[in-house]
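Only one protein chain is missing from this complex, and each of the others stays in its spot.
Chain nomenclature is as follows: A, B and C, assigned in order of appearance, with residue numbering initiated at 1 for each chain independently.
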Amino acid sequence: MALVHAAAAGRASGGERRAIALANPGLTGTPYATPTLWAAIQYLGPREEAPAHRHTQTAFRFVVDGEGVWTNVEGDAVAMRRGDLLLTPGMHFHEHHNTTGHPMAWIDGLDIPLVRGLDAGFFEFGPDELATRVTPHTSRNERLWAHPGLTPVGAPTAKASPLKAYRWEHTDAALAAQLELGHAVVRFTNPATAGDCLSTIRCEMHRLRAGTSTALTRTAGSSVWQVFEGSGTVTIGEERYEAGRGDLFAVPSWAGFSMTTDGGLDAFRFSDDPVFEALGLSRVSREEVAR
Amino acid sequence: MALVHAAAAGRASGGERRAIALANPGLTGTPYATPTLWAAIQYLGPREEAPAHRHTQTAFRFVVDGEGVWTNVEGDAVAMRRGDLLLTPGMHFHEHHNTTGHPMAWIDGLDIPLVRGLDAGFFEFGPDELATRVTPHTSRNERLWAHPGLTPVGAPTAKASPLKAYRWEHTDAALAAQLELGHAVVRFTNPATAGDCLSTIRCEMHRLRAGTSTALTRTAGSSVWQVFEGSGTVTIGEERYEAGRGDLFAVPSWAGFSMTTDGGLDAFRFSDDPVFEALGLSRVSREEVAR
Amino acid sequence: MALVHAAAAGRASGGERRAIALANPGLTGTPYATPTLWAAIQYLGPREEAPAHRHTQTAFRFVVDGEGVWTNVEGDAVAMRRGDLLLTPGMHFHEHHNTTGHPMAWIDGLDIPLVRGLDAGFFEFGPDELATRVTPHTSRNERLWAHPGLTPVGAPTAKASPLKAYRWEHTDAALAAQLELGHAVVRFTNPATAGDCLSTIRCEMHRLRAGTSTALTRTAGSSVWQVFEGSGTVTIGEERYEAGRGDLFAVPSWAGFSMTTDGGLDAFRFSDDPVFEALGLSRVSREEVAR
Partner (left out) sequence: MALVHAAAAGRASGGERRAIALANPGLTGTPYATPTLWAAIQYLGPREEAPAHRHTQTAFRFVVDGEGVWTNVEGDAVAMRRGDLLLTPGMHFHEHHNTTGHPMAWIDGLDIPLVRGLDAGFFEFGPDELATRVTPHTSRNERLWAHPGLTPVGAPTAKASPLKAYRWEHTDAALAAQLELGHAVVRFTNPATAGDCLSTIRCEMHRLRAGTSTALTRTAGSSVWQVFEGSGTVTIGEERYEAGRGDLFAVPSWAGFSMTTDGGLDAFRFSDDPVFEALGLSRVSREEVAR
């Protein structure tokens, strides 16, 4: 149970997880969604448990359907429900337990390709026994940090976001309030720094009103999207796709990208923007298009 | 209606306001609460309006009782209700209007002594006519910024906090959630930077459980407190005071300070801590005391 | 020999020093140069020593004439020579010793009025015996930090500038090189942060070519200047003064200020700009004037 550098690891990390990686056909021979991002559907059976591990790779889970699984992050039990974003920053021990009689699935997003490209992978198994099997409605980290503009005084600090769960009720309310004022996009942020919620992955939720389109945008860096609700047409480079609830797609670096919707659309986006910003490589080009 | 340096101002700022400053008897001949902070009770009569002005002095309002007044900050109408903290950062135009048939009063906190000591005062009158008389339940700044861990993408940025209203329902919920985990203190922060809500004034709400005391603390820098709910005994240096709902008291720099309560206590605190931190002058000494 | 808050100090700090404070007649009844800055001529007799003390007030020394005194800052002996700027940041023990048979004098600049206005003064005597009487040409801090664009790896870090001496040979070379490119001003900076050399005081050296003038400038915040070499005419508000080598003058907040010189002029400036920047109170107005 010691920390091991990837080069010395005889066994792949995440062995106890049951996940289907989304392999981008444009990235031949790899199970990666983009050159920096990994996306997978993770599945936990009824009453199943996944024991703790931790690694330098940064991870989140985003839930399109279902509930009943708790992710324990450093021993703090975090419920997973439709629309929620849950964080497991690098080197945080995490484990799952399904308290119900039905299976549950969600998207896992990680920076596996980035960390592998940098040769920065370290991995460690935790105890065989779960840290906790409690199932609180509200985790400890949310009690302390999920209040708008309010910071707990005296709480321990670290570089990673102290808030590990962003609930759909708040995301939905923020999008609804912002939509009255125009196009709605919220970014999930670390309330202790106001920066991105993860050091290498940006997470956002976008809401398009019925009958609207986004500007055609090129961004240095790649992203992965999942339609959360509604449907629309997506343009990526020269291609056009119809996308509905649960569909996933990747946008390569500098590919022209836009979305249009007849009936309205909510879409979750994650990207390597924080990496590009941290390294001084950000670049965006935006042009308005007639629908 | 031009910006004027204090040295050239023939007329005191805030002329149209009706405010009673709390003059600390220890600061002879000044209307100041501490060497850096001004505290006053401001009063607006039925249907009364106070026209716009702005100044380099930073200000907030904290409401112990009543409602019915809206503060328009740069044209955004912000409701004032019991327990709410409302910000008017330096150089933001602000005006008030009472839409009811009864008067309303609240505390004004400002850094007037600090700005005067630095000779940094500038003042400007706004238009005679109010920017708006609308009375929305939720201001524009709250629609964009009052969501936990969620940042609006594309919103304009500035150094001052984009969130101008901290509602009692959130503060109360944060204190209640934190109290289960121990002693409860929340700090009002700028959600765009995670720093203090104002550049020169720190604002916090403290909640003591019934039958508890705080550690005896000495802090370089001064503060002003107001009991929001409940009552207790306050020790400041060699003195002891009984304090109940609405009472205000000042804590001088490096005076030993503690509070004790039989029935529970909520207290609002504002201080010059951000000034001391920014200038590298922070210093705290804390000792636990038997009750 | 314990740290004492100013309110409890029965004895003025700096008792062993022999200094003449420059009392601005516009600040009635105080020995202050501006509302935030103290300026004094300090004098050390032949073979004289001043024992160690430290305080929260930030200090520097600037030498117009003479040499032969070493300031020991936290035990590191720093030579003082014409044109040098020497730092003693807040809470650094410092002591002086004159190794020669002749007296030496220099300007002391401190933020005494600022710290007093904030009630942030703490003071502590050091040992009666000097920490060292060595007289090295180059101090330890200069060995580590006085190399352009080069940072020592593994050196201990702190908030205050690790470089405590800025030598005239470097300042003169920087001004000469910059003058070929236009008007010359260098700011003394903390090489570990690239910020101001002191947390509350900005220090700069200005060089005007013969036959030139500066723009008329108003700055929120005050400054003190000393002519180091050459002479010129100084405009401050409605007044005009002739100023030559060694002359000192203060510029109040928002007073219009310009300098003009026939034969060329080097002038040292110190100001409270870092305070205004840290607190969000900076403001400048500049207009070019015909000479």
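The criterion applied here is as follows: a residue touches a chain if its C-beta (ideal position, glycine included) is under 8 Å from a C-beta of that chain, and two chains touch if they have at least 3 such contacts.
Bear in mind that the values here come from a model prediction, so they are computed numbers and not experimental data.
Every visible chain touched by the undisplayed chain in the complete complex is listed here: A, C. Touch with the chain omitted from the figure is made, among C:Glu74, C:Glu95 or C:Glu204, by C:Glu204. Of the candidate positions A:Phe122, A:Phe188 or A:Phe249, contact with the hidden chain is made by A:Phe122. Among the residues C:Leu3, C:Ile41, C:Ala146 or C:Leu216, only C:Ala146 touches the chain that is left out of the figure. Interface note: of C:Ile41, C:Ala192 or C:Leu248, the residue touching the hidden chain in the full complex is C:Ala192. Checked against the hidden chain, the listed residues A:Ile41, A:Ala194, A:Ala220 or A:Ile236 yield one contact partner: A:Ala220.
Although one chain is hidden here, its contacts on chain A can still be listed: residues 5, 7, 35-36, 56, 90, 114-115, 117-120, 122, 159-160, 199-200, 220-222, 252-254, 272, 275-276, 278-281, 283.
Even with one chain removed from view, chain C keeps its contact list with that chain: residues 138, 140, 142-154, 161, 163, 166, 170-171, 173-174, 177-178, 180-181, 183, 185-194, 197, 204.
Here is the rule we go by: only the chains that are shown with their structure count from here on.
Arrangement of the chains shown, judged by which pairs touch: a linear chain-to-chain path with two open ends. Once CA atoms are averaged chain by chain and compared with the all-protein CA average, the nearest chain turns out to be B.
Taking each chain's centre as the average of its CA atoms, chain A and chain C sit 52 Å apart. Computed centre separation for the pair chain B/chain C is 36 angstrom, with centres defined by C-alpha atoms.
Residues of chain B in contact with at least two other chains: none.
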